[in-house]
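Here it is, the structure, as structure tokens.
Chains shown are a subset, placed as in the full complex.
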């Protein structure tokens, strides 16, 4: 089927490529002309601006936005709002906060424009392997864009079937899920990323314990110098902690056992923070997911004010300070 | 090669079976005669007691213990200590605390008896799929028992190779690793289980946030009734959080979306606790692994004393209590 | 000076009383007529509604709101907005979210109405002991209402002076602080409550460890039956952990060592949650304050879904479940 794609970065460009390889027709636009031209040279129809993109699509249109969450997505939506018509569909495939989806969909609905949010996981691996997608919106609209979704999804592959799924929605086993009303796709993707933080932190703590086992502070016969690359690799085989994140860890350690080329400052994105806020709104304890987020905050704190406070208090009750005990 | 196996529970029995299927010779003993007989009927040589087992093995002997950690393993080792001879090998394949390994190996070394600790992961899946093994001991001894280890391990299978591992120990990619001196096998297995707790808790918190998204306490247009079985399933396909634990979760949810048949009280084993103690000994922060352990402690606390204390304090400063403010 | 008070619950009523005892003039209103009458019988001028209250005050007026945060405060502000005039002052003494303060103050400023937010700590003890107050707003306006604030504050009392405070704002040592622009008073009060959660949880965990020291699971010569009431009491004398919360704890334990009359379900208020959200906005790790909040969430969770998930996974890899290992 025909689709417009706005935003041709690593994700958006590869989405276009995967769709075209399967025979879909893509009209594409990026604010950087060379990105538009690059995809045009691979078979897409390039557009010079949003108006041109809309003009080149047959009504009712389908436009997939693959832009950084926040102002750019918001501005583009506002522009499209003015030039799209009834029964057109906007798909937001970026990392949008789900409450923004709900608000926007309500505004667009007044003009009869449909809105679908698609939480998309897969990174650059997606081009060849497909994208895991979590989708929010009206079922009729999600059905309408099914040819697109089915192409982008990984498909069943050789992953073992889960017993007991007979009679359930087969889309899910192909790697895409209609989660519920607008916003629910990005909500599920948000929690996915929150879990990702927790899993990563669990591995990081465990490997830290393994690494420090050679510490000079320990009794000599209780010290081990463990080969962390080998530990990660052996756990990939039949152990309970095998996972894709472990595969990546094994890969990183294989060529650099101390990971010295990697940053000690760890970024965090909106999803990790929103997950904790959602937990708090729901009164759900999220100890592990919070701890994972806080470790990243801590990694970027050069000032260490709270640690200074602890030192100040210790100094105080150690008695060097002129303050009377009660 | 020939091996003695002591302890024929689910793990020990299957280890014997996997070895015999590959042509190894097993002399087996369990304190329950029917367990011994069962394996004998499958081709093993049954022994009536430890002495009989030792008598039926050719020197230098190899004896694999697959017993519950603690007193039973300790007693069996003490008994074997008296009847084994120089150059014999004892393998402890159970979940022993690594400091006990170090102590025991030192005692056995005085008689020239070798000790190897093998942390074994794989559960009942191990019979068909093989066991992921983490091994501590002298390299010469570990080499001697390599035929056994190579048979028990999962092998390379169809797991994608990790780039950059050229020239590294090939045993690791077959699913077993010689980690270092005595105790290091159980130490690595211990941390493996600690990580396992953290991973499990990350998923549990994330799915809790998904589930409570239908809470009546939330604004009506921000509520979603999410199908958790489908979420777990879709994440198995190309998402960053795919793992074997997620596979298991998808399986459990597929047939029971509310998990009502599962216990609200969660047990913990020694490894989870020892991992935190190791972290503290090493002065390594283990926020996520601790939180995962504490959640299990909390799940079994029917008294809720600390919560009562919080209520008592709230009552106090709410002013109902006859206690003067400073 | 003259002041209007809206909301005559435990806090609002006592604020009026403390002001009248110091010679201030109070015009009071509560939506429950008997509450208005009660305070009128103690010397206040009762008002039948907001309009009557405004009419009975001399311009420029000062009106103190002491209402539950949220809709009631919002509605009352909207009503007052219409009937107050330029240079009048509204004080919100409740537990309002500081971002609501900022928004409201902006709206009121258009009519020249001033807005001051006062975070008020002290509970029912405040009548006799005074209220610790954290204040946000324009300095000129805060100065104007200083007679009110100085009366409500605890004063210097017999609390030892902090060395090094010479030349600093003397209001602070009298128990009230002008923190900064609008919202900053409630912001500081919010963090105060966040810290309060953390302190309470630290005591609760410590006393839990003391209490369980008599557990039958421990070695017999390592068990102690500790008198928790005595422990709390002795720590009030010269120890590092002495505090007002400890005083309250000692009081509660003195008459009920098991705290059986207190609830196992612990409520939380907006401030605890907003504190974590502020930490996340600022990218500040708040491990202890979050853990304290989550303990309260957990205390009210009867369903235990995440624990069931852990059990389901354990069941899965224990091998009872028909799901193939990778």
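Which chain is which? They are A, B and C, in the order written, and residues in each are numbered from 1.
In this section, contacts are C-beta pairs under 8 Å (C-beta built on N, C-alpha and C of every residue); 3 or more make two chains touch, one makes a residue touch a chain.
Just so we're clear, the structure is a prediction, and the values are computed from it rather than from any experiment.
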Homomeric assembly size (copies in this file), of which only 3 appear in place: 4
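We adopt the following convention: only the chains that are shown with their structure count from here on.
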Taking each chain's C-alpha mean as its centre, the one farthest from chain C: B
Chain closest to the middle [Cα centroid of all protein chains]: A
Chain B and chain C, separation of their C-alpha mean positions in angstrom: 47
Gap in Å, rounded to a whole number, between the CA centres of chain B and chain A: 31
CA centroid of chain A to CA centroid of chain C, Å: 38
Junction residues of chain A, two or more chains touched: 160, 162-163, 238, 240, 242, 283-287, 291, 294-295
Of chain C, residues touching chain A in the complex: 160, 162-163, 238, 240, 242, 268, 273, 276-277, 280, 283-287, 290-291, 293-295, 297-298, 300-301, 317, 322-326
Interface residues, chain C side, partner chain B - complex: 10, 122-125, 129, 159, 200-201, 203-205, 207-208, 211, 244-245, 247-249, 251-253, 258-260, 262-267, 287, 291, 295-296, 298-299, 304-319, 321-326
Complex contacts: residues of chain B adjacent to chain A: 99, 102, 121-123, 125-126, 129-134, 153-155, 157, 159-160, 162-165, 168-169, 172-177, 179-181, 183-184, 187-188, 191-199, 201-203, 205-206, 208-210, 212-213, 215, 217-218, 221-222, 224-227, 229-231, 233-247, 250-251, 254-255, 275, 278-279, 281-289, 291-292, 294-295
